[in-house]
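Only a single protein chain was left out; the remaining protein chains are all shown in position.
Think of it as A, B, C, D and E in the order they're written, each chain with its own count starting at 1.
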């Protein structure tokens, strides 16, 4: 099995049932998720040796997160146990004109206190084909940023392909800090993934007059963003997710892959959203899977977009769809007819 | 804090989970609601001293209703405790072509037996800026109608603005009785609110050839209704809610405010309905909030319509949205993008 | 009360809450259903003496299925108790581009082991006006096929009208076997019901170049199918359900009835799907109800289509709508406005 | 199947999950029950033609009650549909020193408005072996008392054995009224059932210095009560249930049967109480079953006590145990070992 | 209404359903609680003007805690809004030999960052009859300890009685630190409450050879503890709770009150534990209620012990029992018979 390694934070996710608000709730649905962990689960699900690296506290929430990863097939042997708390977030799922809302409570989480030298990267990455992280990991703390840089350097030395989903989170750091830190990591990155606002927030690369609060997309603008990202950092691939938010319940969704020569557009899906969280991570995992197997760019972006589309229809952070299910959708089986 | 007083019935609301029918259900979701109580909660939520006046029995259901009001910040100090039972209603939420269905079991409720002289209106209304009731309260019983009239008279003497949502309920009284009783209350009313059929049912004022079972609205007709209501009763404002029922799951929704001179139309929302009950009450509360703060009519009707739109996305009778959330939507932030 | 008899399998249905996948679930919603049982419940609900014939094991699942049928008014007096297990199926409800998925675990169920001579058909059918089965019953086993043939022969002798819903299930038998067995039963059938693929799968009668994975329907093609079915087997009526699967969440739905002379088309419904399973059975029951009462073909097909539309909005296999509710929708009351 | 007829009220039962209080609850468990209905279910479960007679409103709660009875095998063909509401009660289950608490909301229920001549007793009772009612039915209203008297008279003429569970409810009527009305019914009763306080409340027959709030029983006193009941009304059998309430969670439980000659004592059970409601009804049903089949008094009282013991271990009002399960316990299999 | 003021932390409480462990759970029951908040709810429930002072963050968890307090009648007008997070704890309820387990995640909670001068104590306490805190509040942080001291000084000046429940929490501070800080607060305290280990942990006052892991109590030892506490700090009253932990499911429970002259022992309850958390707080509230109303010591300790006994039978942190319910139990009504 090909090994892929991801590094980051997994949090406890607590959300009221259905589309209740927290102040209405008498119980909360409990699951676990986080950008890189979600990618790891998708890839485990696709049959890879998917290693997730993090630090988890030795308490019931920490054990719960570990068990969740194991349940879905992730290789957890390099997870460090220690620290004081598991980060958590409250998710209020929205509907129609009411947006979903995330309240983070992740300060001082175990992984945010991990730093350079805390993980045996030489061992972890020795057989790895791919290393993936997102812009959230270095945003957790300076120590976490150093650990990320360390991992990138060793991954490069080991010959692993490195991908990064920019994933800007304004509650974690400023645009300036993000630009600086992420800028120092980009030289190691082969494949970058950005959504409709990341490139602008982190690197000031704006897609024309795109307004992310508008449903309509300026597709030309995004091609421009991809081109400029490629120019600035000489990535092998730039992938961009294109979301059209008609409402909290209905989204348009597609992907764009640029290899410096050609822009590959995926099919565009109109999705009744079940659970929006983790949609980008499912895209990243699909992209990694395709590129790892050296599929052609068009097949790769179709697979990534279809994987992400399916994730939007599944409750929780995780994409549970198999390679076969994703491929069926990518080939056009979107009628939703009952499978008996 | 500005005091606003509402007067009416709060009931126990029992509904099967999801869109089950009662005969399928093995448990029922329990909440509490009623027209004027719902308005009171919205206004408490907006930061006002929101007083709800009613009578509640001294038993667990009565206490449950009281606690529910307190939980959401309503001033419950003038609620009288007594009577034999809390009214209740069963709600089967519909979907698509299947309508939601309400079965009332409210006869002989504690508040229906309350009458003139049972509440210290002089005290309750002494500092009040506003008094609100709906056509449901006087429909409960002759005694309740007398109490409503008493409250209106004292409110007027005290200088409070008086609003009334016509809210015709055919299971509670006939059109004739409604016309007569409501007719006697209208002279005290400054702001009247009507939906697509109230004016016709209560006062025989019909909007051209509007058919409420049709999805399409005759907007001209509703402007005519507003004009004739204004003419007949010399209201300061007439507000009309305009619902387009495409199905139990999808509604169009907007509001119209008429000041005798100009017709102010709100934006029109296409809503995936989560919970339709209380939508009109959220509109009334938004309207009261705007007029109380002497916002201009356009801002007021936009706020009322946006508040009501958000209510449709929240389970239960109550609007939990804050002033800020309503204003964001009123200003156009309807993309439903995740708030992190 | 007019007696209608249906014969087949009822299974335990286990499905994760909401649209979860089984591997996410920690509890399963439990109900019971099966083609002919679902028809029986609809007809009991319409006020007929609706007899369901099957064999159920003497254990808690078997008793649970029996109680479920009784609860909804089905006459269960001819149900045989014996055999080793109740068949069951796992249903993962889909959403948007993700299809619903059914996993059967019905091999060796009690009814699949029942055969000719196991039921007192002379008694059961003595006063029956109608006998209904689907293509699932003879597919269960050779013995079940023989029992079906026996029932058909006696029903015909007794003067009952016989209807059959082709309901091809590829997991139960091959197209060749289906064609052979169903071909031997068709001479007894007066009214046949087929969906968009049954006729092709079972009898090789294809609707032009219809592609069932496509949302768009070739209506001409279906009329051709109806005509050829009528030609081949000399049925009194051929009814066809026309589903347009835009996604797992949204379907178009209508019906077609052909009496050898005229094609009667029902209204076409665009449905937000709550639960798709049992939709065809609700159609069959509506059709039987209309034909049994000798309604004209147009009223009959409208009733059948409206019944089926309502079923799509109700959780579980069963249609809980009353004759009055179905007729209201058939007459056009599809606005979904709250019924108070 | 031998026919047994019971007559009375079935209510909707709403209780918070577990041992919550109502003011904590956000959902309520929904089931249905009532003294005579509970007896009817037990007897249906034992295989008799168990007829329950009542009036139920034509609304979802009324239909829900009807379906509940059918589900558990009760013959519902003589249930009248009409009236305005289904009675209901809220049950807060207690624990340890905190008692369970029942809040009735049953005034003006459909059955309380039914009276003499409203049911075709000649037909209902024509083949009946037994007629059973409790002291609750005549307590509902004067009209209900007249209907009960009418039923008793016809049952006697038809040759049915008549049993009555005194079941005094102080919220429904005074001791004086109860004594008078019940006194007029007793001449028709063959078998009377009383618990530790009924005889005193209704007929002023007190068991020495028994204090029902005490856990310890004065067994001598209860034998005296049985003897005096027999003397006063010349019953064929007097049965008494003996509950020792150590706490809401633990009860002692046994039964006593007196035939005018001998006192038959059942085994005494120490029960961890799951659900106390309906325990007396399960006893009554067991008693009826044994006497109907002319078992000897000792076997009969053992069966009744064991049935009631099992009911205390089952959630809801209803005893789901089979004749075989009850007999196993009556014979001493009380170790609770897993049955595989 | 007499005003009582309590000061401390309220946390979100998250617990798996039933007696699951966290690693099994897919959803968590959500409620809110904390020592002083629990006391405030009890006292509000008894009809006092019960003021709870704390700081709550302006986010959904903070609002949820506020609403919870309001729901149960607490005066929340002096709660400060600010800070970054609401403290929370995970509770795994135990059973039999398996202990309940609490995992705190309360570091950096909003209230732990509040300090001297942050609350308008002069206003809050101006009409207060009583001020209550526990040893948890000063343990949160040095700043919180200073705020507690400030409140004590002003309360004393204002003439309020001051009570303190020692409530030692070893995860929050060392015994040395606790002894020092608590020692500085004791001079202001009139009524002290301690459980079986607090006095030893905080002040090194040990009850003979009591072993808290043993079920048997050394009652003599506890009287000695009370005497020495009184001696050391000259309290007006020393109250001690005496728990006998037979298992997680069964506890013995009683209280002891010492006024310097006489030892008053309450009845001793053997409790089937439903929810153990908050039992001590219910005791404290009962004690305050009795002393505030100048009941005699025996009645007071009986009320406190009965209140606490009832709390053990109610899910969640809060005692929902009314004065009347507590008094009934204190007077001996412990049979748990159904109240109808």
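Here is the rule we use: a residue touches a chain if its C-beta (ideal position, glycine included) is under 8 Å from a C-beta of that chain, and two chains touch if they have at least 3 such contacts.
Treat the numbers as computed from the prediction; the structure is a model and nothing was measured.
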Of D:8, D:87, D:138 or D:316, the residue in touch with the unshown chain: D:316
Full-complex contact with the absent chain, from D:32, D:52, D:130 or D:269: D:269
Of C:85, C:311 or C:337, the residue in touch with the unshown chain: C:85
Hidden partner chain, residues of subunit E it touches: 18-21, 23-24, 94-102, 104, 169-171, 212-215, 245-250, 276-277
Contacts of subunit C with the absent chain, listed as residue ranges: 14, 17, 21-23, 25-31, 59-61, 63-64, 67, 84-85, 90, 92, 101, 103, 105, 107-108
Footprint left on subunit D by the chain that the document does not show: 269, 271-274, 309-310, 312-316, 320-321, 325, 329, 332-340
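We adopt the following convention: only the chains that are shown with their structure count from here on.
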Residue-number overlap at the subunit A/subunit B interface, same or different (half cut): different
Junction residues of subunit C - those touching two or more other chains: none
